[in-house]
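With one protein chain removed, the remaining protein chains of the complex are shown where they sit.
This part shows chain A:
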Amino acid sequence: MSADDAKSDPRTVAADIKRKAKEVLQSREHANNITDILETAQSSEDVVVAASLSALQKIFCTLLGRKEVYRGKLKSSDEELADPKQQYSRWLGQCYMDALDILLVHLSTHNNSDIKELALLALLKLISAEGKHPTSKSGGDQSNFPLRLFQLIIDKLMSCETDQSAVIGRFQDYFQYDDIRLFTFVSLHKNLRTVTKEFTRQPPDTYLHNVHTLLSQVQMPVEGDQLNNLYVSPTDPDAECRAKQMKEQRRAFTNAWLSFLKNKLPTSLYRQVLLTLDQAVIPHMSSPKLLIDFLTQSYNVGGAISLLALNGLFTLIYKHNLDYPDFFRKLYALFEPSVFHVKYTARFFHLSDVFLTSTHIPAYLAAAFIKRLSRLALSAPVQSLQMVLVFISNLLRRHPNCQVLVHRGSAEGLGSDPYDASEPDPAKCKAMDSSLWEVKSLQAHFHPAVSQAAGVLGKPLSPLEEDLSQYLELYTSEMFEKDLTKPDQVPLEFHVPKGLFGSKDQFLDIWETEPPVKKQKTVT
């Protein structure tokens, strides 16, 4: 019968399902309709599936309310002994288990994300229904929260195969409930532990992305917020439960994050995590120092990741009294010629500026950074040079002791530059004995803006610092537009050309610019 209907029209089938669900709730006579609905729930038509999912949700929410569903362990031996009523409730329990299975399968693997969401919502409804009518066995503590079912949901959400970000986005609305938030972390932690073990710390990228999406969507409560917004209200409303405790929340949060960070992350995700770490994670952790292993490991990766790791480290040092003696040395090591050519140049210099903001860092250190930067400037592209020069001049302003680098009283010439560029320790690189000859060279740079910026360092500096941010993201295209001024007075070359390549040209002996007749002359 159902097969015929399915063939005819999915809409009529959906209507039929609705009717059947109503009948089930009206009397027990139509209880067999449940099996029909369970069957239609596995159909290929989205409309039919949607209708049956909502029907299942409705039916079992009501039935759970009537306490007609048996939720203990199903033993096959009991079946014959029990009286019909008991038998009926056991049968219902069987059906409920099947329904949950179907919902979870849909949640994890269905192609249509709408169906996934529908399944998720149905499951969450059932959780609330279960929570309202707890059996003695369901919850671990007094909160009545059906943790077992929730764990299953989280497991399905954190799929290893499919990208669940759409469904997780829907799930985000439930994070306002304190218990859901807490148990998400708890079950996520559990899930992560098993998955990490299974894949030996290298789970698939989709899984990690799913986890990260879920983790980054949680809004943690701030200290002092009242935590009594519960999804599943406990039997005793005033009783202390885990969800209401800030400490518990934080611990769960920390555990989840730490177990997440134990895995080997793909680079893009790595960067993303590091970017958000100091803003979104560190403030909510029960003890941020637990991150230090992760951060030091990240630093060793090199490149942009090292820098971002330093950002996290800096936050720890700055706000959480972490003692990390090698910080500046490591920062110093990050200044290398390729720094101007990576994607994160602007961020790098912004952060470096932040790290070196303090006027209490020793002068030798500042001098080392200044000297290193000016060395780098010798091979830096045009668009970065203004930034570098402003950076240097700001450092010089903050550290008047370093101004010997640009102005030294004694005028004795030195045989060579005392600065040792290959020395990794800023304390031993003798930057203080040196001078910024590189900046002096840059005063002859071909671009007028750069040479002017370098010229600033040739005179006593004004006390006010320059704003670095306007130079951080200076693109060549902007400079190009700026240089294309409207010409009112255009000077012209006065040497009358003989052709495109003149006889006194620099091209002469490098390029073959003469017509082929004269070529032989130049060769011999």
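Couple of notes before you dig in:
In this section, a residue touches a chain if its C-beta (ideal position, glycine included) is under 8 Å from a C-beta of that chain, and two chains touch if they have at least 3 such contacts; residues count from 1.
Note that contacts and distances are computed from a predicted model.
Candidate names were "Large ribosomal subunit protein uL15m", "DNA repair protein rhp7 treble clef domain-containing protein", "Nucleolar protein 14-like" or "CMP/dCMP-type deaminase domain-containing protein", and the UniProt protein name of the unshown chain is "Nucleolar protein 14-like". Contact with the chain not shown here comes from a single listed residue; of A:16, A:178 or A:438, that residue is A:438. Counting over the whole complex, chain A has residues 336-338, 341, 343, 375, 377-382, 385, 405-417, 435-438, 440-442, 444-448, 451, 458-460, 476-477, 479-480, 483-494, 496-502, 505-507, 509-513, 515, 522-523 touching the chain that is not drawn.
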